[in-house]
Structure formats: C-alpha cells, structure tokens
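Moving on, here comes chain A:
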Amino acid sequence: MSGARGGTSPEQKPWDLLAGRDFIEVRFGGSGGQGVILMGVILATAATLDHRRVVQTESYGPEARGGYSRSDVIISNEAVDYPEVERADLLVAMSQPAATQYIGSLREEGIFIYDSESVTEPPLFRGTTFAVPFARMALEETGRKQTTNILALGAVATITGIVLADSLRKAVMGKVPPGTEELNSRALARGLALDPAEWQRGGAGAHS
Partner candidate 1 sequence: MEPWHGHLLKERVDQSSLLIQGNRACVLGALDAGVRFYAGYPITPSSEIMEAMAFELPRAGGVFVQMEDEIASICACIGAALTGEVAMTATSGPGFSLMQEAIGYAIMVEAPLVIVNVMRAGPSTGRPTAPSQGDVMQARWGTHGDHPAIVLAASNVADMYRLTMAAVRFALRFRTPVTLLADQVVGQMRESFSEELIGRYRLTSGDFDFTPGYLHPDVAREVRRPHILGSGEHPHVTGLFHDETGFPTNDPEKTDKFLRDLYNKVAHHRDELCLYDVKNEGNGRVCIVAYGSCARSARAAWRLADQEGLSVEILHLYTLFPLPVEIIQKVARRVEFMIIPELNLGQYAHEVRKMAEQWTTVIGMNKTDGTLITPREILDRIAELVGKYESV
Partner candidate 2 sequence: MTLEIEQLLHRERLPHIWCAGCGVGIVAGAFLRAVLDLGLKRENTVVVSGIGCSSRAAGYIDLNTVHAIHGRALPVATGIKMARPEFTVIVLTGDGDGAAIGGNHLIHSCRRNIDLTCILFNNQIYGMTGGQFSPTTEPGDIATTAPYGQFEPPFDLCRLAEAAGATFVARGTAANIRQTEKLIKQGIQHCGFSFIEAVVPCPTEYGRRNKPAKAVDMLEAERARSISKTKAARLSPEELRDKIVTGVLYEDTQKPEFQRTYAEVSAGVRAQVGRRFAEEDEK
C-alpha cells in the first residue's frame, strides 16, 4: 500500500481487472454538474486513442445543475450495435441516487466503484466493490472539488485497465476547460496512483 498523498506514485501497479476484454460496458451515474457526462466522453476518447470502437451515450434531466445524469460507454473491438449499457461490467456511482438506481444494471461479476462520501448507504452488491472518497481526495489534492471526476477516472483506469493511462492523460488534456489542465493533471495522477487494495470493500482476496 503506497498511501501516497499529494504526490504521484508511478510505480503503482494497475490491477487491470477488465483489461484485455473484447467488449466492455461502463456506466457512470451521478447528478447534474458533477461532470459525469464528461467522464464518459473522456473515457470514450481515451478508448478511441487505444484504437477501439466506442459508443458513448448520455441521459440527463432537463436541469443544468442537480437532477440525474448518466453516461454510458461501450468499448469494443467491433462495431457496436445497441448503444446503451444492458449489463454493465463497471458502474461508477458519484451520488446516492445513481448507486441505488443503477446497481441493478451491473453484472454480478462486474465492478462497482463509488464515491464513499456521497453514497452513504451503498446498495447490496456481492461483487468486487471499491469505495473511494473521490471528492475529499480531489479537494486535498487540488483544492477544487470540480476535479473529482478526473481523479475518479484515474482510479477507474488503475483498477480496471480498460484504457491505457497514456491515452487517458491525452484525453483529459484535450477535454478539460482551458486553464484547468495543471489542476486536472494533478487530480488524474492522484487517481492513477491510487492503491486499489486500500479501497476495496468486503470480498478480500478478490485480487490475486
């Protein structure tokens, strides 16, 4: 366990729980304003850089802030037909309602990652689960809660290996608002350096 705070830890070995799969369904859920759709767009961009076929869809309420927000990303080696997640391999929940609402779309053998401070009553899930205080970490790392989504993406890459860290870095730099590159780069590094073992819930020994 690196336990590194505020610094990067490039020697952190990714767990790559979903790496190498031909077809991966990812769902990001949260509330409007959390940057959940941007998370989907960035992951999709990174996967495109990895030369994968990608579809990203979004579903959101009419409000710009608050309300629900969902972004699905399907990464494949072939053309993708149905554009939305049917049975997610990975669910990233940034809010309590998203966790509660979307847990049913996650496969039993899927991976559930959530923000441990927003999701105070995690829904019952027997599979691999990671509870990470993304928002608090982002605040510590950059002083900006707005970098939470980028930090979480870094963690997603480390835990799952669905995109290459380099591609993710490129995608983040291309998509974040101008002027925020440095902050977001720090947030991403912090996420990439996260030690999955430290944040895994329940099923000890899931990773061998």
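Descriptive notes on the structure:
As a convention for this text, a residue touches a chain if its C-beta (ideal position, glycine included) is under 8 Å from a C-beta of that chain, and two chains touch if they have at least 3 such contacts; residues count from 1.
Selection rule, in plain terms: all candidates are chains of the complex that A comes from, given by their letters.
Keep in mind the model is a prediction, meaning the values are calculated, not measured.
All listed chains 1 or 2 share the complex with chain A, though the touching one is 1. Partner candidate 1 is touched in their complex by these residues of chain A: 41, 44-45, 48-49, 51-62, 80-84, 86, 170-171, 174.
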